[in-house]
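Sharing a structure with you now.
As you look at this complex, bear in mind that one protein chain is not there, while each of the others sits in place.
Chain naming follows the written order as A, B and C, and within any one chain the residues start at number 1.
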């Protein structure tokens, strides 16, 4: 493998991983793999139906063999071309490949096929096999980067979210303990331990509200009402924090680009280099093209009226 | 029809489509049609009641005939005056009309009447007919443009929403598969296949929580609690993304107008042309008048104090 | 009444309505009335309990007499001092009072006492009397102006909210009609008419999810899942729009004050007049004191470093 000409390896790299250079065949391959992943999810669901499994069992097995073959080829291909990846460029080919194999994305890909090969040698419970096959859906994360900003926001706000989670946890445990004290005597079958009361508290505070356990005493209902009213606010905090910080992040990125555009217009024109920088920043920071267009247009307008001194006629700045 | 004088066609165009030029009779007509659409919705609901249908069946039929007649006239009218619409101005009359007939709005209008005429020739199940009559409610979208900014935001954020949807989908399928494994043995009647478990997962993760299927084993309840806590955050993401981007969009539009106002005040005054431009932008971008008034007032204040040098008395900038 | 000296009338005006001039006795009176209103709410709830009503009926009647007496005096007092209110200053005393009597706030106050007097002459169903007594809670709106910004935002965003409401309405009706078609045959007792299906749709889309009516067919569950997933987004739109616009409104107000502070610092100092204007704006626009303090501090910092030219040493601007 390592002896293959670089051209071949580069071509396959573009096919599998290329973002911009990916040609028509790359797009077809990508769609095929996305479709196969989705079909795998559907197959696991259908196969769990006993009747379907009895009748079409051989078809499901065939499909499984085919899927594993494709995903194995894809995995080997990605490992082979890992050398071409930018972050690994400075390593020797084999060290680059080992580093890639240990990256989260490659581990997900391995997890999608390893159980099949393992089951050839060891007896694995069908139940766990099915679960591992469902995890193939995680392979889809190769193809969606829209959540990248969001995951960055979550990582950065980890402490705030942890604090909100802690508040939720305390609210759940304290609610459960109080309800247990109040309702235990009246309905020992339902509130028979604090763990049971915790089930009630989580079902209630998330507003799911199955209604399998509800308070029946007056004190219990009063307490439950207070818990519900408090719960709404507390449970909405983490989502609120994330949304607010997400919005803040977007604003900050937008302002950064806007200031860059303003700087670029200090000499009155936006030359090709500057235009390219702005466009690169727009893509890198995940802003929409319309918003950046509007920035450029308004700064151009400002520049046209401002850039010449009204006294000496010379260019200002 | 095509031979009618332009004055007539223009008048009817103003009557049916005019935004600003619509006179008093145009407003009356619009309210009449909105009322008729709403009454159609009510009629379908009432007619589904057997007793009412038996007693007042003839009245419902009469109302249906009348409605179809009005909507047909409205449809033909709109097609006829399509020539006057700005985006079609450069086409020949018939090409303009064909283009209009194929636009989404015109297709909704056609859908509202076509099933009635079709049912004269082909036997259509009453059930589907009723459904198509309900779709007449979509005609209301002619008269509400408040959602325009929102639909723009949705279109532009399509990738982010798709990513959130995918996360939701994976969460639903993985939850269902795990719950099936855990609860299947304890209550085979409820968790008898993964599809049943998916029903449970969707009902739970959307926090609807009917309570028709709930976990009863300890492991099942523990798992369900984790799923609920994760679910709140995940399900709130798409709404959070939309709200944050909506807010960002509004901010960006406001800043664009603000910068234009600042530019206009560079010479110390806001002349009539500039004022008109600002007002046009306010309407185009869907900002509120109060916000733009506040911008103008604060920039005027700034301009009065800034635009003359306090030493030599000459205009600065 | 009209012959009373202005001093008396002014004093009572300050007692009842004064915002800033209200002294210690005014605050005591306000707290007394707020307490009485809340006690009225509690009394109506307790009185609906048959046992309590039988035992303590005379106490409830006495409390009712006392409350009506106090509210009547308060109402007459407010009408009398209406002449002192700023918006009515240019009218003759009686016209000012008539205008006040017709204002929403005064109508709420009248509604709180009128049913009692009416019941002396006409027989009113106890049920309606109780309802009108509950409406006394609306009198509390005299004492809370925190929602003012919010009600302004709602009024201004009326069209956007109407559009969102319409979308919700169409979603509810279409969902109900589809579910009726699918589930009617399987469980005619539950989905026996579209109105029943509408009840299901509202209970589901608001995520309340009582579970008294749930789909049982495969097609019905599939449809219900799609409706739930769509419903979350749609139902969150109005709240999202309001929150986003509320945030936008606050930003716009903050920027307005910030620009005013910047203008005030153009001469290097913030004199007493300017300080007062800034503080007045802060209160008028409902901003928090901390935020405005931070603006002032940062602009002062900027002014100190900027306001003298580094070449000639003269004040710039």
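Here is the rule we go by: a residue touches a chain if its C-beta (ideal position, glycine included) is under 8 Å from a C-beta of that chain, and two chains touch if they have at least 3 such contacts.
Keep in mind that what you see is a predicted model, and the values were worked out from it rather than measured.
K.L.:
Decide which residue listed in A:14, A:204, A:282 or A:298 touches the omitted chain of the complex.
P.N.:
The single option touching the absent chain is A:204.
K.L.:
Looking at the full complex, which residue from C:44, C:96 or C:163 touches the chain that isn't shown here?
P.N.:
From the options C:44, C:96 or C:163, the contact with the absent chain belongs to C:44.
K.L.:
Looking at A:16, A:164 or A:303, which makes contact with the chain not pictured?
P.N.:
A:164
K.L.:
Among A:69, A:102, A:174 or A:269, choose the residue that contacts the chain missing from this document, as touch is defined above.
P.N.:
Touching the chain that is not displayed is residue A:174.
K.L.:
Take the complete complex as the reference. Which residues in chain C touch the chain that isn't displayed?
P.N.:
Those residues of chain C that touch the unshown chain are 41, 44-45, 48-50, 127, 130-131, 134-135, 137-138, 140, 144-147, 150, 168, 195, 198-199, 202-203, 206-212, 235, 238-239, 242-244, 246-247, 250-251, 254, 288, 290-291, 294, 298-299, 301-302, 305-306, 310-311.
K.L.:
I need the residue numbers on chain A that touch the omitted chain, in ascending order.
P.N.:
Residues in contact with the chain left out: 156, 159-164, 166-167, 169-170, 173-174, 177-178, 180-181, 193-195, 198, 204, 207-211, 214, 218, 221, 225, 228-229, 231-233, 236-237, 240-241, 243-245, 247-249, 251-253, 256, 259-260, 262-263, 266, 314, 317.
K.L.:
Taking the full complex into account, what residues of chain B touch the chain not shown?
P.N.:
Contact residues on chain B toward the absent chain are 207-211.
Methods note: only the chains that are shown with their structure count from here on.
K.L.:
Just to be sure I understand: the centre of a chain is the mean of its C-alpha atoms, right? Then which chain's centre is nearest the mean of all of them?
P.N.:
Chain B is the most central one.
K.L.:
Same or different: do the copies chain A and chain B touch each other through matching residue numbers, with over half of them shared?
P.N.:
The interface of chain A with chain B is built from mostly unshared positions.
K.L.:
Would you give the residues of chain A that are in contact with at least 2 other chains, written as numbers and ranges?
P.N.:
Chain A, residues with two or more chain partners: 207-211.
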